[in-house]
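Quick one: this structure, given as structure tokens, is what I'll be asking you about.
Just one protein chain is left out here, and the rest sit where they should.
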Amino acid sequence: MTEKIKKILIANRGEIAVRIIRACRDLGIESAAVYSECDKTAYHVRMADEAYYIGPSPSTESYLVHERIIETARKCKADAVHPGYGFLAENPSFAEKCLEAGIIFIGPKPETIRLLGDKLLARDTALKAGLPVVPGRDIGGLDIASALAAATDIGFPVLVKAAGGGGGKGMRVVTSEDLFAESLKSAANEAASAFGDSRVFLEKYLPRPRHIEIQILADTHGNCIYLGERECSIQRRHQKVIEESPSPVVTEALREQMGRAAVSIARSAGYVGAGTVEFLVDHDLSFYFLEVNTRLQVEHPVTEMVTGLDLVKEQVFIAEGAPLKYIQEDIKLLGHAIECRIYAEKPEEGFVPSTGTLTHYRIPAGPGVRVDSGVLLNSQIPIFYDPMIAKLIVWGKDRRETIDRTRRALQEYRVGGVDSTIGFHLTIMDNEKFIRGDLSTRFLEEEYPDNDYHRLDGEVLEKAAIAVALDSFINERKIILSQTSSHNRPACGWVTYHRKNSLRQFRGSR
Amino acid sequence: MTEKIKKILIANRGEIAVRIIRACRDLGIESAAVYSECDKTAYHVRMADEAYYIGPSPSTESYLVHERIIETARKCKADAVHPGYGFLAENPSFAEKCLEAGIIFIGPKPETIRLLGDKLLARDTALKAGLPVVPGRDIGGLDIASALAAATDIGFPVLVKAAGGGGGKGMRVVTSEDLFAESLKSAANEAASAFGDSRVFLEKYLPRPRHIEIQILADTHGNCIYLGERECSIQRRHQKVIEESPSPVVTEALREQMGRAAVSIARSAGYVGAGTVEFLVDHDLSFYFLEVNTRLQVEHPVTEMVTGLDLVKEQVFIAEGAPLKYIQEDIKLLGHAIECRIYAEKPEEGFVPSTGTLTHYRIPAGPGVRVDSGVLLNSQIPIFYDPMIAKLIVWGKDRRETIDRTRRALQEYRVGGVDSTIGFHLTIMDNEKFIRGDLSTRFLEEEYPDNDYHRLDGEVLEKAAIAVALDSFINERKIILSQTSSHNRPACGWVTYHRKNSLRQFRGSR
Amino acid sequence: MPRYHVNAGGKEFDIELEYHPEKYFVTVNGRKVEVVSRKLSETRSLMFVDNKSYEVDIRLVGENGERKVFMMGLDIMATVENYHLAQMRRTAGLSAVSAMETLFKAPMPGMVLEVKVAPGEKVEKGQPLLVIEAMKMENIIKAKAPARVKEVFVKKGMSVERGDKIMEFE
Partner (left out) sequence: MPRYHVNAGGKEFDIELEYHPEKYFVTVNGRKVEVVSRKLSETRSLMFVDNKSYEVDIRLVGENGERKVFMMGLDIMATVENYHLAQMRRTAGLSAVSAMETLFKAPMPGMVLEVKVAPGEKVEKGQPLLVIEAMKMENIIKAKAPARVKEVFVKKGMSVERGDKIMEFE
């Protein structure tokens, strides 16, 4: 039944491509990368065993072109395609085309992707599987008056959401009746342009929910287990920036409840592979189904750190048709893990992206520190893709030790040439509410309403000021510097040292 | 009883100084580094909160000068000194001087260091504590004929060992009677010059033992626990190069037996702090006491990876007078860890050291990989100290996964400007006997009698040959290169991309 | 002795340097400290202030002499001027910072999706000025301070590179 995969083509770039290549290495599987024009010497291209050019820099002309990728997989005789996350990871027709070409698509079946990718169908599936969902209404086919009636029925504030996709696009919080019609229209327009699907639906707006999700693994033999939860409440623009496992509020009992709910919807949907069932958790710890991500998540490493599993390897075993090696009772969460997504962005200006060349790059290391980088020294952060630099994942015995180690690792991180979110993460690691674990998806907007993340104390500013004054002085007097720099050069060779010493002795003896 | 330490002076350099600084950071304790002439911009100096110059490059004029270090500790108001390993770590009179100056020495009491530092007294202590020791004889005061009689009594081959210190110095394997007198003399001479102590003793020579050691923690309240074992059989010149935990041969029962033996000698010696009890283990799994290292070991991270503890933090808690937070039953070994010591050495030439500037340096990362580095890009490897570049520590669910990940990490490692032992470690990770766990302290000399570590296959050599030919061609035709390099520069900006595209469209429309 | 007026992260410092071989005595807002600085690379140095160790990266950004200092994981913007010139400028009632920010440049490369203000218009701090699409995201660029728009150099659909002129304030 199981057939060993010998070569995997990775239909992605950046850190997730590197991550998958590492798993291939560990498994003795050959890896083939694909790359666009501006990724010619990118990290994933250097890391892979083989690499193939697939087109110009914009992803619509390279990483998103189904045919180029399948053609390349055929050409290099790959047995399987791993889509990573983003790009083609949740595209059912790409998955279909892989299967038609006789190539394993590492992910769920196309029909599962299609079913769960439609937020309305996913909501129905959840309801049928007995999961609690946020009160809401499908307003497809309703005129504006009936839709408004439905919204009033749910009660304002109400959330307008796109049926065709996520990531905050086509989503509007409507606080009152008079704004409803306009919000509905603009959400539908945005949804149409983002997903080619203008359908929207209504959901009750929870004011301060936590985002907590369950990682699952399901094999082709009907086995399905959950690997604990991840709390991903720290978000900006509906995108996660800090994730952790376990959640500070999830008890053993709640974990089992949510875990069983996740397994139940996975079974209903005929799920195969690694997947994530996302929930909103209210302040009373009641939880509501949100959606299913039918792929590896960005934040999968925090689960790896506390379970000891390698999720990419597990994906490959499942794709090979092997039964899961673990039953639910084998899964124990040990310690605590936090992930900080390091982006090339300016947090103080509302996280606008920053592009350029990494003229300085040094990753932190030491106890508990894992870095999944998508870049190297001198790498470009191109404008065409997600501006993520790396993921910093830190493990500790408990949440407190993990936060302390994360702070230390962030202080060791060096990024030069582009702006980064390192200082932002440092601010969060010192935030009292964060340290207490008092989180919600509105954490950032509540705590930092003006994007005022840069809380510099006078001590640091004084040192910066001294450094700048010195730098000016040295630049004004380059000649003095070139004289002193010879003093500063350490004498690290024997002969130099002995010569200096004999000179000293000689002088001394006069 | 317990008093919080606020500042620690680290009387060391390189990776262990960086390691200790990281623990200080995590604990919120200030760290003060010391540095010699050639370490003016070294990694540990950059990492520490404060740094103090203590003298010229040779360690006898800087890192080994008791007075300079204690004076510096006083000047910067450090509460405690951490000696790391090497240098002053096992020097009882330095420990005494710290205590006299009112500074906490992070390590055992001076009398414990003195007792266990003398191999003969340590052997007696072990015997009294009921530990099995290798059959042997103290030959102090004996004439040569009586010493020979003692050797014959033990049976050749016999091992001559220095009483005053370790590290392979003053040690001789004597295979037959007629070589005995000369070996005895040369061992005593070497011991005298290395340790200022010419005393030697005899031990039965075990032909193929394993080196397995037990990590212990003992507090000031009489609590003492063991943290499992480390196997360190892969040695060159009696120096460990690869260590792992757990040992492939140690069963739960043997671990408990050896662990109890280690705790028993620690109690007899009034041990306080982190320490290691070393054993030789014979092919029938009988074990013999070897010595006690009264300090943090180089290889302590493998224990940290499988227990989840931070040993440096535990040392600090013990030094503060706190009772251990764990009892023996709390200690569980999870998964497997391997450490590779990356040295600036040429393995093929008998591990001769290599010095110079690290013109290229990139550490591996990703799942399971921890790097404790003593250097950075552009760091010097000075002649004056141990040529260690870094320790690569890798964790996996089991030994097989750990070896696979170690191989992957070694392949990612980039060291330029000096020679390194990366290729050597890769060779070992592919060695069938190593993979089977069939180890002994003679592993390297048996498997690679001519230091023939560099087993290059034709595939790799062919690629190297192509690269060299290309490089020659390009260098001969610099002009051609400078033309093509503009082709190679990726177009990663919007405007560039749009211009190129409009050009393309323009051309296309003609 | 050289004396500088430094603005770091919005805070003002009066800094006087006294140069000795291998070290400086630095008086910061009246307090004296001992400083050693060792060059690590073109932009980086290892600085000791009273033996406290700091790895500092300083880069010139833009054309107005503004510096970006990266230290302790933080980006800090700074300007530096000769102290006496700064005093004169102050007496004349001019601000170094405002002089610098009349010309607004693209903070990132991308495509202009929308221009939300016109020449002559008064804008408040935080008011959206334009929308740039970059990295698949719409980025709303907001005013950093109240000002009046003098000129707008871009329009909808234009591609801009980082540093391209966007608009001028007065």
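The first chain written gets the first letter, and so on, giving A, B and C; residue counts start at 1 in each chain.
One rule holds for everything that comes next: a residue touches a chain if its C-beta (ideal position, glycine included) is under 8 Å from a C-beta of that chain, and two chains touch if they have at least 3 such contacts.
It should be emphasised that the depicted structure is a prediction, and the values quoted were computed from it without experimental measurement.
Chemist: Which chains here would be touched by the one that got left out?
Modeler: So, spelled out: the chain left out of view touches A, B.
Chemist: So which of B:135, B:157, B:423 or B:437 would be touching the chain we can't see?
Modeler: For the chain that is not drawn, the touching residue is B:423.
Chemist: Identify the residue among B:105, B:385 or B:434 that touches the chain left out of the display.
Modeler: B:385
Chemist: Given the full complex, what residues of subunit A touch the hidden partner chain?
Modeler: Within subunit A, the residues touching the omitted chain are 32-33, 40-41, 45-52, 76, 378, 493-495, 498.
Chemist: Can you name the residues of subunit B that touch the chain not displayed here?
Modeler: Interface with the chain not displayed, on the subunit B side: 237, 346, 349-350, 352-356, 359-360, 383-387, 410-411, 413-416, 419-420, 422-423, 426, 450, 454, 456, 458, 460-474, 476, 480-481, 484-485, 487-488.
One rule holds for everything that comes next: only the chains that are shown with their structure count from here on.
Chemist: So, what's the distance in Å between the C-alpha centres of subunit C and subunit A?
Modeler: Centre-to-centre distance between subunit A and subunit C: 31 Å.
Chemist: Whole-Å distance, subunit B centre to subunit C centre, using C-alpha means?
Modeler: Computed value for the inter-centroid distance: 46 Å.
Chemist: Which subunit A residues sit where two or more other chains touch them?
Modeler: Where subunit A meets two or more other chains at a single residue, that happens at 355, 383-384, 411, 488.
Chemist: Counting only residues that touch at least 2 other chains, which ones in subunit C make the list?
Modeler: In subunit C, 38, 41, 55, 109-110, 134 touch at least two other chains.
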